[in-house]
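In this view, the complex is presented without one of its protein chains, the others remaining in place.
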Amino acid sequence: MGATFERLEQRTFYLLVAAGGLLTLLGLGAAHWMEERGHVVTGMDNQVVWGLPHVFAIFMIVAASGVLNVASIGSVFGQSAYKTRAPLSGLLSLTLLAGGLLVLMLDLGRPERVIVAATHYNATSVFAWNVLLYSGMFAIVAIYLWTMFERRFNPYAKAAGVAVLVWRFMLTTGTGLIFGFLVARQAYQSAVLAPLFIVMSFGWGLAVFMIVQSSMLTWNGRRLDAAMRRRLARLLGVFVAAALYFVAVYHLTNLYFSRQGAFEAFILRDGGVFPLLFWLGYAVLGSLVPVGMLFQPRLSDRGVVAASALVLLGAFAWLFVFIIGGQSFPLEIFPGYLAHSSFGDGAIAHYVPSWPELLLGLGGIGAAFVLTMVGVRVLDVLPRDDVAATASTARR
Amino acid sequence: MRQIAALLATLTALAAGGAVAADEARTPRPVVEAARAGTQCVEPADVMRRDHMRFLKHQRDDTVHAGVRGAKYSLKECIGCHASPTTQSVATGETNFCTSCHSYAAVRVDCFECHSSTPQAVVQQGSK
Partner (left out) sequence: MKTDPAAPPAESKPRRRGFLGVAAAGMAGVALAPGIRLIEIAQAATTTTSAGANPAVRWGMLIDTTKCVEGCTDCVDACNTENGLAPATRPTDPQWIRKIEIKQIKTGRTASLPVMCQHCAEPPCVEVCPTGASFKRADGIVLVDRHSCIGCRYCMMACPYKARSFVHEPLADQKSDVPRGKGCVESCTLCVHRIDKGEKTTACAEACAKAGHGAIVFGDLNDPDSEISQRIRSANSVQLRADLHLEPGVRYQGL
């Protein structure tokens, strides 16, 4: 077959793993601190109950679902150029999911009770569905990877790919419906959140994939074929534009309803950091600029990585506005009334992220990074366009 | 064959050694404070030692979900009898009833993060 399994130079590899490991340890230390002292050491309170860790966790979980798009285009829709990318896509999905769930579980008020969550299920709770969907995701993606690596099972890769596609649609829908099912807060309670999260997942997942792929190829002294790069860049541009469309529809609908007017004014104009993050962070830097870049006819590798990084910046900005801005706006218990109380009724909550929360979130990224590094070293996941072009597509 | 015999011999030796180690004088024991004088536990000590966690686990569901109070395995009743006369608690001092065995067995006792470990003046109206 020829192409030997190339490895990153030993020292660089171990340095990177050590850096990621250190980040993960800091995150675990922060989680321990939060568990010992209670959530009073964070910026969360009784109004903003989900803070920065949830921003990181939901980003990683949604990206974990979306990164499998590359594999789906290969296995399910039969595009051979994508088939060589499917194993890396599967690996990234597993590691991102692991990192995201790590952050989510460590942010619990009682993380030692995860076993209770695993053994007691409330059938109406989206969270309970998600426990099953996320664990099932690990299993299904692992089986999918197996069908790609084990030559005897290559014929089953398509079926496994279809199963993965269906499962991740359910999973991302479930993630969107965590918020969509909440009737209490004006930011949520919308059915459009389910497709919105799905389309967001496409963009975020592909952006992560592009960055990881580019790094891997560079470290192995290879280059991404220009035509392939353009295809992927255009695809990312389409995904980001589609996500922007859903966000626009969400806000336009809200603006149309008088009862949502005050909330929209808060998010889009008066809310201080939230409009700033939304317009500058998400809309301009996170969507319009990258889309403009990605559709350039001659885009360099650095340009694609930069555009992908901007997309991820936009992801964090949007999630911060969505999760934290959505909670900062007061609940409307008395429509038509102004309210104030000792419990923050009628008042905008002021959330300030704390160091333990940031470290915990970064710890999740670190864990995903370490797992990816190890996986990339141990498994043969490097995308090979030259091999893919010549070798039979029946291989995978 | 020889390996099996060697294995059996080792296991027997360990068991015998274990039996020897059960000699009272050589084993540290937890210092467990006695319960209030004149009271009788709802179960014999050896049953409680083995099963108290099971009793409490089922009783708590009855209490929380069904609202049954003052039943046989009520935690408050346990605390009422077993609270130490010096610390007024079952879990603050090292020799207190719950802490002594739990620290000896190195099993974290989670109950008193939420439950009070002291018997406050419990107004018994219509129960017990």
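A and B label the chains in the order they appear, each numbered from 1.
What we mean here is this: a contact is a pair of C-beta atoms (placed from the backbone, for glycine too) under 8 Å apart; a residue touches a chain by one contact, two chains touch by 3 or more.
Small disclaimer: the values here were computed from a predicted structure and weren't measured.
Touching the missing chain, out of B:2, B:29 or B:65, is residue B:65. Contact with the undisplayed chain is limited, among A:45, A:301 or A:380, to A:45. Hidden from this view is one chain, which touches chain B at 58-62, 64-73, 76, 79, 113-116, 118-120, 122-123, 125-128. Contact between chain A and the unshown chain involves residues 35, 37-40, 44-47, 49-50, 108-111, 113-114, 116-117, 120-122, 124-128, 130-131, 178, 181-185, 327, 331-346, 349.
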